[in-house]
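Missing here is one protein chain; the remaining ones are kept as they sit in the complex.
Labels run A, B and C following the written order; every chain starts at residue 1.
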Amino acid sequence: MAIRALVWGENVHERANKVVAEVYPGGMHQCIADVLQADPNITASTATLEQPEHGLTEEVLARTDVLLWWGHAAHGKVDDAIVERVATRVWQGMGLIVLHSAHFSKIFKRLMGTPCALKWREAGERERLWVVNPRHPIAAGLPEYFELENEEMYGEPFSVPEPMETVFISWFQGGEVFRSGLTYRRGAGNIFYFRPGHETYPTYHDATVGRVLRNAVTWAHNPLPAIADPTEAPNVPVDKALEPIEERGPKLHKAGEAGLR
Amino acid sequence: MAIRALVWGENVHERANKVVAEVYPGGMHQCIADVLQADPNITASTATLEQPEHGLTEEVLARTDVLLWWGHAAHGKVDDAIVERVATRVWQGMGLIVLHSAHFSKIFKRLMGTPCALKWREAGERERLWVVNPRHPIAAGLPEYFELENEEMYGEPFSVPEPMETVFISWFQGGEVFRSGLTYRRGAGNIFYFRPGHETYPTYHDATVGRVLRNAVTWAHNPLPAIADPTEAPNVPVDKALEPIEERGPKLHKAGEAGLR
Amino acid sequence: MAIRALVWGENVHERANKVVAEVYPGGMHQCIADVLQADPNITASTATLEQPEHGLTEEVLARTDVLLWWGHAAHGKVDDAIVERVATRVWQGMGLIVLHSAHFSKIFKRLMGTPCALKWREAGERERLWVVNPRHPIAAGLPEYFELENEEMYGEPFSVPEPMETVFISWFQGGEVFRSGLTYRRGAGNIFYFRPGHETYPTYHDATVGRVLRNAVTWAHNPLPAIADPTEAPNVPVDKALEPIEERGPKLHKAGEAGLR
Partner (left out) sequence: MAIRALVWGENVHERANKVVAEVYPGGMHQCIADVLQADPNITASTATLEQPEHGLTEEVLARTDVLLWWGHAAHGKVDDAIVERVATRVWQGMGLIVLHSAHFSKIFKRLMGTPCALKWREAGERERLWVVNPRHPIAAGLPEYFELENEEMYGEPFSVPEPMETVFISWFQGGEVFRSGLTYRRGAGNIFYFRPGHETYPTYHDATVGRVLRNAVTWAHNPLPAIADPTEAPNVPVDKALEPIEERGPKLHKAGEAGLR
């Protein structure tokens, strides 16, 4: 069965800004979804901020294997309850791919537990992404580096936790570097942060970027059954202990009582 | 200068539950603070839930090098704004030591980005903590294992991110295991989770546990200056670029404009 | 195309020790290969110590996707040149699964860079393996724990590097714990250490152990093309630099000269 990807886009600048509208006439989310569809093993749909529940209902998330997230102008307009719902789905096993300015999205900050801040400069300068982990699934089919002639600069320090793996590091014309491809696992969910994708440049039309996105969806997909309730803390009663034990000492909880939280 | 530790205690069960009151007549926070004071290089004070701002004002946190956190019955009563304030201080460089049932505290879940759930059983069974990282600073002076004759059981899976280091793993009489000592770094802050410490048992009176707590405070202390604003994302203007670049392509932001977030 | 697994067995105790011969009449390597063959996506062959080049010729390794390694009595008899050949294949992308007493094999110590030492006791005691990373590919289809009624005990500290991921932790009847499932990546090669498998017990006949082995082979397989020469350190001449630079300052190397090593 194909991997069911869902591309979430803010869809704000595409409508408010003429430059962005020209680069992405169907919206950035649609462009990214089209790029993913080039892989016959991926089916891609889209959701946007202005939809009810931002297009991220329980039902939609339940049938999503990998969620891609692009946002910039309206991070604050994303409902906290929806963020928590998405986080829960990630812990259950849904993959998450965080794109460019979504480093400041609520969902990424929620899952990282850090500010996710960085330096930036919008000057259309050259970015060169080096593969630092050759033969990583996300780098499949890539040359040792690839270039984007016009991109926004993001510079270190990037205040995220040490990643599981560093896949890409970017060189910028103006003198900065950035860890541009980072993997994490949170609960049963695989997370990939991918740096490029400023809305005024045609980054998501780039063939190598497309390859990375398709690779990342394939890598992030966890085919195993969802963890039913990842936040549950089950009690194991004494008489169900795997080794015979005898209850000793004073107790806080009565038998059968739920734990505190 | 001595390391300034602050022990935060919920101070609920010590007053509401006769058993706990007898084990910790001055409150758990005071017992832990006394244990820390046994190290002449540590000065320890306390703060509790019922104080204004939970005793965690900006001023108090600014002069705290390492915060220890014990909570169980009243995680939900901790104000979200105070949680965010503590998180910010951790990113700035304050150490944080999370004790036992504080695995479900708002501050730990905030910094981990995961549910931090586990199995549990309150049966006063034997726990044996094995040092899996010999000569780690937190294990200084410890034997290869130590035992607590009566403890609450916590069992895997413990839904936290992969740690920077695993220092202790517990064996439980009833058949479970648990990663009982885990280190993390979030921003400039060093974080240590330490499992033992159920309120109905005299765990914090145990000499080896005391040694671990003092070691952990010493390890978590970051003596470097606080990061002033860890959530800031500074713009680097084109004319301040370290290498000469020329602005190219369309722009979203006007010169001098703050970034979106 | 099926994953090509190769099971390397020492094949010493199976012939010298009556007990082992009865548990594994065809040799442990053959039993493990049969277990793998239960997955139609895996084809498994075997190689043993006494074969020319230990059955690990360049040709054999070139067509091996994942190598499994069991050894105990004769680690020292494995030729150093063959060890280096296997290490190179791992760096190129071959998966490696290290079983039980192979913690002390030359190839595992070579790839870890640490002693890989541990405690042990041969008493046929109960081992219970807990899944600490639910929905990890290597734990696919497993319950939250599984038991082996008779196994050799291995105890911490296990002197290996911090793993990429901890998948299993074992509880032992006699009071010890052990990190029984650990993942690593070295070069393009995925490595999994799996603890159980003492030769006097029928561990490799256990259905759950079989499932873990098949999962591990699937996980360790890197389908990308091998890295041709992972030890090469290529020079990038000035006139091939990606950004125009001018040679400056004194030089140690003449143009076109190979690097020192």
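Everything that follows uses one rule, which is that a residue touches a chain if its C-beta (ideal position, glycine included) is under 8 Å from a C-beta of that chain, and two chains touch if they have at least 3 such contacts.
A quick note: this is a predicted structure, and the numbers were derived from the prediction, not measured.
Contact with the omitted chain, checked across C:39, C:176 or C:206, is made by C:176. Here one chain is not drawn; of A:175, A:202 or A:234, the residue touching it is A:175.
Considering B:18, B:63 or B:135, the position touching the chain not shown turns out to be B:135 (whole complex).
Although one chain is not shown, part of chain B still touches it, namely residues 93, 128, 134-135, 137, 140, 145, 164-165, 173, 185, 188, 222, 224-225, 227, 242-243.
Mapped onto chain A, the footprint of the missing chain covers residues 128, 130-134, 144, 155-158, 162, 164-166, 169-172, 175-177, 179. Touching residues on chain C toward the chain that is not drawn are 13, 17, 19-20, 72-73, 75-76, 87, 91, 101, 104, 110-115, 117-125, 150, 153, 155, 159, 161-162, 164, 173-176, 184-187, 198-201, 230-238, 241-243, 245-253, 259-261.
In the analysis below, only the chains that are shown with their structure count from here on.
Of all chains, C has its CA centroid at the greatest distance from the CA centroid of chain A. For the pair chain A and chain C, the distance between C-alpha centroids works out to 31 Å. Distance from the chain B centre to the chain C centre is 36 Å, each centre being the mean of its Cα atoms. Centre to centre, using the average C-alpha position, chain A and chain B are separated by 27 Å. Across the assembly, chain C contributes residues 128, 134, 164-165 that each touch 2 or more other chains.
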